[in-house]
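Dropping the structure in here first, questions after.
A protein chain is absent from this complex, but the other protein chains hold their places.
For subunit A:
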């Protein structure tokens, strides 16, 4: 009987997500905000609360994070990361400072304390590489000359996340200064060791994982990622980072095959992850922070525009391209919710979850829309000039 209800609920949720996804596709927006809204509707205080499947969905959400980060890591190889770091460190640092500031300052002004400030810094900092990559390809911007600037900023952000998430995990766990320092040291060491192993011995790992049979390949990659994620969690390095590093260690054709095999799994569990975050958030708690979220969204839109303009100008891109680079960086999505999710699970300020949800809702929806509108606007300005 219990199983029957579980299936009915899960089926209903996933089917609803499918319908929302189809709608998003038709309108040309990212489905992420719609998944979040669905989560709000199914959660406590929502219009259609779930009774039994929340436990399953919470495990599914954890899997979703791991698969999201694993596939993200598969997109990059260690060489690319190192080159990107070397060539764009300055732009990356400007990005970090300008865009972590709004969240951190907001949290401090609200009196949420330094721990929440670190979490909120992450919420406003990271651009959604998933949404941005999709915007670039949907709008035919991949050939644009400012695109490498945008992509290398995304790479820099993703790598920063590999250091930031362990730090956040440690801070949220409430370990003292020394404990925190130890955790950070372990995180740094782990990340560097994995990068080094990936650079030098990537072939050995690939030889182990490689298989002409897609079933075997899928099982090996998922198994390896979960194993490393679990060990990383045990070391307080954060499971997500472990999976990301596994993705980076695999490269070439193997990574391409693995990504193709994993993407349906990832799509399913990532959608579950966004729903789960919505589930945890009481829709009634969003309205009081909506104004604040909108203000934060506007401020961090401006800081991302400035970041894009700065980095593009350094790369010798003309005025129009600089605007496009900034606009492309606006969307926020998976990482921001991952960060807020960690903070909520550790018992951060009760307003943090709703604020992050509203903030990501706004920018995940508005970012792609702004990108779509900017080119006609640029053309109109050019005609008048």
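In the analysis below, a residue touches a chain if its C-beta (ideal position, glycine included) is under 8 Å from a C-beta of that chain, and two chains touch if they have at least 3 such contacts; residues count from 1.
Here, contacts and distances are computed from a predicted model.
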{"item": "Among \"Ferredoxin--NADP reductase\", \"Phosphonate transport system permease protein\", \"Energy-coupling factor transporter transmembrane protein EcfT\" or \"Cation:proton antiporter regulatory subunit\", UniProt-listed name of the chain not shown", "value": "\"Cation:proton antiporter regulatory subunit\""}
{"item": "Contact partner of the left-out chain, one of A:57, A:131 or A:151", "value": "A:151"}
{"item": "Residue in contact with the excluded chain [from A:9, A:62 or A:75]", "value": "A:75"}
{"item": "Hidden-chain contact residue, picked from the options A:8, A:284 or A:318", "value": "A:318"}
{"item": "Touching residue (missing chain; options A:8, A:27 or A:142)", "value": "A:142"}
{"item": "Residues belonging to subunit A that touch the chain removed from view", "value": "75-76, 80-81, 83-84, 129, 133, 140-148, 151-152, 154-155, 256, 317-318, 320-321, 324, 375, 378, 382"}
